[in-house]
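Below is a structure I'd like to ask you about.
In this view, the complex is presented without one of its protein chains, the others remaining in place.
By letter and in written order, the chains are A, B, C, D and E; residue numbering begins at 1 in each of them.
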Amino acid sequence: MCLALPARVVSLAEGGMDAVVDLGGVRKSVCVALVPEARAGDYVIVHVGHAIGMIDPEEAARTLALFGELAALEAGDSVWAEPFDKLRTGSVEALPPGQPASPSTSSGRTEVMAP
Amino acid sequence: MCLALPARVVSLAEGGMDAVVDLGGVRKSVCVALVPEARAGDYVIVHVGHAIGMIDPEEAARTLALFGELAALEAGDSVWAEPFDKLRTGSVEALPPGQPASPSTSSGRTEVMAP
Amino acid sequence: MSTIKKDYVRPLNVKTGRVDMNHGAGGRAATQLIEELFLPAFDNPFLRQGHDGAALPLPAAGRLVVATDAHVISPLFFPGGDIGCLSVHGTVNDVAMNGATPLYLSASFILEEGFPLADLKRIVDSMGAAAREAGVSIVTGDTKVVEKGKGDGVFISTTGVGVAAPGVDTSGANARPGDVILVSGTLGEHGVAVLSQRESLAFETAIVSDTAALHALVADMLAALPGREGDLHVLRDPTRGGLATTLNEIARQSGVGMLLWEADIPVLPQVDAACELLGLDPLYVANEGKLVAICAPEAADAVLAAMRAHPLGAHAARIGAVTEDPHRFVQMATKLGGRRVVDWLSGEQLPRIC
Amino acid sequence: MSTIKKDYVRPLNVKTGRVDMNHGAGGRAATQLIEELFLPAFDNPFLRQGHDGAALPLPAAGRLVVATDAHVISPLFFPGGDIGCLSVHGTVNDVAMNGATPLYLSASFILEEGFPLADLKRIVDSMGAAAREAGVSIVTGDTKVVEKGKGDGVFISTTGVGVAAPGVDTSGANARPGDVILVSGTLGEHGVAVLSQRESLAFETAIVSDTAALHALVADMLAALPGREGDLHVLRDPTRGGLATTLNEIARQSGVGMLLWEADIPVLPQVDAACELLGLDPLYVANEGKLVAICAPEAADAVLAAMRAHPLGAHAARIGAVTEDPHRFVQMATKLGGRRVVDWLSGEQLPRIC
Amino acid sequence: MKYIDEFRDGAIAQKIAARLAAEADPARAYAFMEFCGGHTHAISRYGVTELLPPNVRMVHGPGCPVCVLPIGRIDLAIHLALERGAIVCTYGDTLRVPASPGAGGGEALSLMRAKARGGDIRMVYSAADALQAARTNPGREVVFLAIGFETTTPPTALVIRQAAAEDLKNFSVLCCHVLTPAAITHILHSPEVRDWRTVPLDGFIGPAHVSIVIGSAPYEGFARDYRKPVVIAGFEPLDVMQAVLMLVRQVNEGRAEVENEFTRAVTRQGNAAAQAVVAEVFEPRESFEWRGLGEVPNSALQIRPEFERFDAEKRFGLTYRPVPDHKQCACGEILRGVKRPTDCKLFGTVCTPESPMGSCMVSSEGACAAHYAYGRFRDIPVVAA
Partner (left out) sequence: MKYIDEFRDGAIAQKIAARLAAEADPARAYAFMEFCGGHTHAISRYGVTELLPPNVRMVHGPGCPVCVLPIGRIDLAIHLALERGAIVCTYGDTLRVPASPGAGGGEALSLMRAKARGGDIRMVYSAADALQAARTNPGREVVFLAIGFETTTPPTALVIRQAAAEDLKNFSVLCCHVLTPAAITHILHSPEVRDWRTVPLDGFIGPAHVSIVIGSAPYEGFARDYRKPVVIAGFEPLDVMQAVLMLVRQVNEGRAEVENEFTRAVTRQGNAAAQAVVAEVFEPRESFEWRGLGEVPNSALQIRPEFERFDAEKRFGLTYRPVPDHKQCACGEILRGVKRPTDCKLFGTVCTPESPMGSCMVSSEGACAAHYAYGRFRDIPVVAA
């Protein structure tokens, strides 16, 4: 219900109440009355046909940088990844019933059984 | 447009404005406000959902009697009847183009040609 | 123990429930509608394949016959039938008019949002019963739902597949001068029965629709001409537009004229009366359980006898003959002793009767 | 000289004329509509028989396949197609998903009073072109007209008849644990293209519908498995309800589970973007020119190669595997590295997209 | 069907035909105008022409209310439906009458085509249905496009009176009711009949159902003043044949009287109750346009001022704008008996029941439609055997 998406302002209509925004190549007209500061090139956050806020590019970069610094363990360690990946590459034929196990209810990995 | 039919009054609704009439087994409700004298058993003349008049049974009988008295020539003398009847009983296979001829444009009978 | 509840789905509410847009969206609700309503009503092994279509054994010999009809009748329920059985008969008959034995039907439903499921069930059950009675299987189908106000309750398009024996060809182009014109019974009951339900007309009659599957009658007619099935030149069911329109179509396709004898055309008195009342001509009123047959004159007696021996042809009659006529007029000798053209239906005689 | 004028009928006004009730009444106007609009667009010898149905040569061997679909799409014209070509592709594909070669189509039209004849002509011409391109003949049809406000422009139900070679069986009940799941290309274009035309949404995108006939692709896939066509276990076109619903249907019919890899499922970036904007999931968005194939693991490479070699399968991908699962869950490893169920479509994702 | 089947009896028809053949003087031609479309229809549908001697010619008259309705009146009704948002109710026959050309973007509209373009136009079987539509749609204007001769007028009068009794706020009538005697007078006054005698008219078959309402008395003046025999006849084929016989006899005997073949339903005075309600609600219109006849004084009715809130012309401030018929359409001459349908260049080519150019091709009681649908075989020449 609170679905809202960042989209780039392509152009502002005269009067400044409406704008065309672009999201991954899709364009749509939205109301920008609630973000009077928005200019072409800015990213606004669109909700029910209205821009309700703006993206601060510097803050976005900072957050992403923060994510990047987190590296401590290697990726790909999800407990159930292995059987999935075997299936994906065709190295097992199938998983038995109830498999692959959910890590949240299991204390460790489960063996892969041929059906 | 002036389509109207004689139908028998089956019953009169209270107030006498509406009646159910019967025409050859088909029943329909009609307005009889224009024929206040109509009673069950009478034949009324129905037009656009309204009885607009009544049939006088004696006059009807008199007219039919008049028709009956007309006999002077035998029936079945229609000029084009013969080829039709032959076709009807299968005694000819078909009529040629333009046949049977119309009596109104022809002075006499036309011959039947095999196709 | 698994904490997942059994794959339980609340059964369709066929008492007070209604079709909603979900039933047409292709998801779980659509599947449920099919499984709880359509499958039990039509049940047969082909439909149970549950595929996007049905794979069927190929008939051994003859010609494949395919016929289709959309049914948009209003009202959906009428004396003597409903859109469900009508949609089976209408298409079975089109297959039969090709001289074929109908084998399979497909059914495509366009439902209007808000349509009562109870009515849908009645219709679908009636379709199933009609199909079983006709010995055909409804092997595949489709269901769409349109918004309220974009449809009218339910529309059903059926397509029939059948097989015609070698030597049978009953196309409308086969009538030849000298041929005999037969009808299988009294005319106009279907249209009058439907009309009697129209609120705006509101008349009462004992007339019920003649809706029926005619392929068994056709089989008997062909059986009456062993080795000379080709003498049965034309078969047509005089549905929309009635006998008059059907004969004009044939006259046009065959490039012939026709002569009818009004006195020989069977019409029930109540149908006559209802037509008088409405200013209609029974020759233009729809039938759904009658056929017109045109055959070589030497075959006429055998065909007529076969028709009369079948319950659906008990009142079959010889009503006219084919003539040579470059104008392709269908003419009629009136009971009065006059003559007139019996023209194509012009305009709309009765809206939505099939 | 005859004073009867030549059998002249004023030609249909396809510029400014509109469908009226007469066109559905079965009389001269209905015949004219068929002869001036439908016949030239669909022209083929079977249709020209002009009978109540079509009599067709029986295929030599294999199984007869019959499939049907009603098309009620709104709007009628959309980027990449219209209801006309869609109604051909939709049914041709259902026949093809049975592993069959489509041969014949029937078409049943339900027209709304007032529908512009110019639009009808565009649609019918598009149908004819699509049928010719697909190599199928529209052999019989039916046209009804409903009052203004009881329909929505035009609804088209098509039924396809085809023949499947012996040994081919692609039913949804054939998936087995260990099977490989393939799709023939990027998903969701049709639904997004149609949605982009909805007045209430009004977004702009370069996406066009993928509507296309897939039987030639299927033929190539089967040809890639000579003598072991049976290794192609399941074929389905993920139309209404999209990939998610199609896979759930198969999982249910086959009594299996499935695992998908989100990262391997091909979706165009603009489709992704449009779905984000509308709060949709591309896995539930309709396709009209894509198929899902489930095959034995040892056949996967050959089938995938055959798909990629065909223009309509250029972006084919292996997207998952069939598992043993009494709950018949379709699960997905998300791009994020998590896991979730990919459930049936619940409720209505997009109204009237096919 | 009592009082119907007896009057369609083929055996009796042969007898009357024989009598006619015997009594018609082969040395002279007889031309009778059947005023009513109902007679035209009966003659065509039952093939009565075949049963008449070749020297008796029937001339179709203007007695079809659909045929004489001028284009401008249809335009008004379409205007109410499409531009004023009214529900327009009317009898089915009226739906296909062509309106002004061009209004529909090239092709002439009709009420049916206006309906296809979204107008809320409803066919009714009874004036009472229109009233009912007004009751069930209190938020909408409901207009009853009322057409018809004296037969059809009393039901319209009844519903207007009823609407007043119920004080219905949303009901009105676009009154197009016309009067037969004025039309007959008009024809008798036409130069073709009166002066040039290019249209020889030896007598009239007088209206059947109109006469039930107005009685036979109104025709007495024609017989007396114009020396034209009039036989009022029912709409069954035997009635028509008998009337022709009675006309032949009057001509042969040099008489010019009003005779009544339809005594089972028509009296000299007509239906007093019906006349009373008509008089209460309607009053004569000074002049009214008839298709084919032009403006005819005192030939129509209008709603009395007491009921003017039910008069659609007043309620919507409508202004009637006459529209000429298609240049080549001969409806006017056909309605006056001057031409036959086959004399029209458009007949059967551009003008057919599917795409009528004129009103005579619309109603099955119209001369062109009746000839097209029932009588065309008669245009086939005889190929000498």
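Note that in this section a contact is a pair of C-beta atoms (placed from the backbone, for glycine too) under 8 Å apart; a residue touches a chain by one contact, two chains touch by 3 or more.
Here the structure is a predicted model, which means the values were calculated and not measured.
Peer 1: Would you list the chains present here that the left-out chain is in contact with?
Peer 2: The chain that is not shown is in contact with A, C, D.
Peer 1: For the chain that got dropped from the picture, name the residues of chain A it touches.
Peer 2: 1-6, 8, 23-24, 31, 33-36, 43, 45, 47-50, 52-57, 59-60, 62-64, 66-68, 70-78, 80, 96-99, 101-106, 110-111, 113
Peer 1: Go through chain D and note every residue touching the omitted chain.
Peer 2: Chain D touches the missing chain through residues 200-201, 263, 269, 272-273, 276, 281, 327, 329, 331-341, 343, 346-347.
Peer 1: Using the touch rule from the top, list residues of chain C that touch the missing partner.
Peer 2: 1-6, 8-10, 13, 15-22, 27-29, 32, 113-114, 148
We take it that only the chains that are shown with their structure count from here on.
Peer 1: Fewest touch steps from chain A to chain C?
Peer 2: 2
Peer 1: Taking each chain's centre as the mean of its C-alpha atoms, give the chain farthest from chain A.
Peer 2: Result for the farthest chain: B.
Peer 1: Taking each chain's centre as the average of its Cα atoms, which chain lies closest to the overall Cα centroid?
Peer 2: The most central chain, going by mean C-alpha position, is C.
Peer 1: Please tell me the distance, in whole Å, between the geometric centres of chain B and chain E computed from their C-alpha atoms.
Peer 2: Taking the mean C-alpha position of each chain, the two centres sit 20 Å apart.
Peer 1: Just how far, in Å, is the C-alpha centre of chain E from the one of chain C?
Peer 2: Once rounded, the distance between the two centres reads 38 Å.
Peer 1: So which stretches of chain A touch two or more other chains?
Peer 2: 98 - these are the residues of chain A that touch more than one other chain.
Peer 1: Can you list the residues of chain E that touch 2 or more other chains?
Peer 2: Where chain E meets two or more other chains at a single residue, that happens at 1, 4, 9-10, 14, 17, 49-51, 125, 129, 352-354, 376-377, 380-381.
Peer 1: Can you give me every chain pair that touches, using the contact definition above?
Peer 2: A-D, B-C, B-E, C-D, C-E, D-E
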